[in-house]
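Provided herewith is a single structure, encoded as structure tokens, for subsequent inquiry.
A single protein chain has been removed from this complex, and every other one stays in its place.
Now for subunit A:
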Amino acid sequence: MVSDFFYPNMGGVESHIYQLSQCLLERGHKVVVVTHAYGRRRGVRYLTRGLKVYHLPLRVMYNQSTATSLFHSLPLLRWVLVRERVGLVHAHSSFSSMAHDALFHAKALGLRSVFTDHSLFGFADVSSVLTNKLLAVSLCDTSHVVCVSHTSKENTVLRAALDPARVSVIPNAVDPTDFTPRAGGRPDPRTLTVVVVSRLVYRKGIDLLAGIIPELCQKYPNLHFLIGGEGPKRIVLEEVREKYQLHDRVRLLGALEHKDVRNVLVQGHIFLNTSLTEAFCMAIVEAASCGLQVVSTKVGGVPEVLPEDLIILCEPTVKFLCEGLESAIKRQQLGTLPSAEAIHNRVKSLYSWRNVAERTEKVYDRVTKEMVLPIDKRLKRLMTHCGPVAGCIFALIAVLDVLFLFFLRWLVPDDIIDIAVDATGVKGVWKQQESFSTIKKHGKTPRNNCKVQT
């Protein structure tokens, strides 16, 4: 698993990689995560079930994504891939330059590759045009692509000009033990609480939220808003709260740690999502798992996520969102909603990480049966698939990458690189109770100063 986004950073991609890795370990696979160094967290770390994480010392450029020149990461990535005897590289997120690097190098090394796209992109603005071109280059010879929703699949197929049969849809899931309803059912229905948990940025529709709050607070004196999250749009919400004197009814909790999200969710009756674009939206699944009635904008992959009786979908305008919230309030007042426990059990049956791992495993099985493109066919595909200019440029880069790889193999042949002890997998030596010394007994130790985290 390769991505710039992994723990200790928190987010949808990070949680997806971690949970998927854990379930694949459970199914007997050997899984290694490769990400960049986070502060003092460098070298090799072990997480639950012996999940090995390489924190490579690569410079972060912007928004936790590493700076890339394609070539500078090859020596490190090759070292890891050879050491761990990796057979398949699974890269995550279009925003991660390390993911694109890994895909590029994996093909040069003759490894099979899978890519999971977690986000939606437009087509018109300059940044999208450039990112889409990079994605087309990365994915034109990637064995298989996974998307988290059908809308995301359509988007990726168009962006990277892919054969849709080479793209599978496997959603995210929720850990049901992390998101359980409040003991004793929902809070007192006499004061209704609308919960919002999201980054306070434009694309999460915070401007819409700023329009909804005064409108509904004026109409329903017993309505409260509980808002968790941090971002540049916080000031907008503070202005609204100040202007309409809603300090006692609108609480801004600021940044939340992942472990605290559930405790915030269970304080409410209704969960509101005002996103302007969303590939999957984990937040609404987590909220539903906590037994909340979900009201959300009808954007991106959101309509695919929950059954109609668990979600109220609205057009992204203040008017329609207010109407949606009002119908949710009516349901609360009439008591026509199923119990929080019933909703939780339903969501638990709809989404599970074990199911995601099982389906991902099928993708891996399919990929291992396919042949990795040799360099000549790869160059031909790059030039035909990526346009006359970008195709030739990246074909040249691919050639340089292979030449650099030959040089590295001459400098440090593969058989000189010491093979790491398998912490996980068929011959894995990891035991939950045992310390790192056990691994030492079984063979060579990694050269890095490893720390165990369980």
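In this section, a contact is a pair of C-beta atoms (placed from the backbone, for glycine too) under 8 Å apart; a residue touches a chain by one contact, two chains touch by 3 or more; residues count from 1.
The rule is simple: contacts and distances are computed from a predicted model.
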Look at the options "MAT1-domain-containing protein", "GPI transamidase component PIG-T", "Phosphatidylinositol N-acetylglucosaminyltransferase subunit C" or "Translation machinery-associated protein 22" and return the one that UniProt uses as the protein name of the missing chain.
-> "Phosphatidylinositol N-acetylglucosaminyltransferase subunit C"
For the chain that's not shown, point to the residue among A:Gly229, A:Gly300 or A:Gly391 touching it.
-> A:Gly300
Residue among A:Gly87, A:Gly122, A:Gly185 or A:Pro232 touching the omitted chain | A:Gly122
Given the contact definition stated above, which residue among A:Met1, A:Leu74 or A:Val167 touches the chain not shown here?
-> A:Val167
For the full complex, which residue in A:Leu208, A:Ala283, A:Ile343 or A:Ala420 touches the chain that was left out?
-> A:Leu208
In the full complex, which of A:Arg27, A:His247, A:Lys362 or A:Lys377 touches the chain missing from this view?
-> A:Lys362
Since one chain has been left out of the picture, which residues of subunit A touch it in the full complex?
-> 120-124, 144, 149-152, 154-155, 157-158, 164-171, 203, 205, 207-208, 210-211, 213-214, 236, 239-240, 243, 276-277, 279-280, 297, 299-301, 303-307, 316-319, 350-351, 359, 362-363
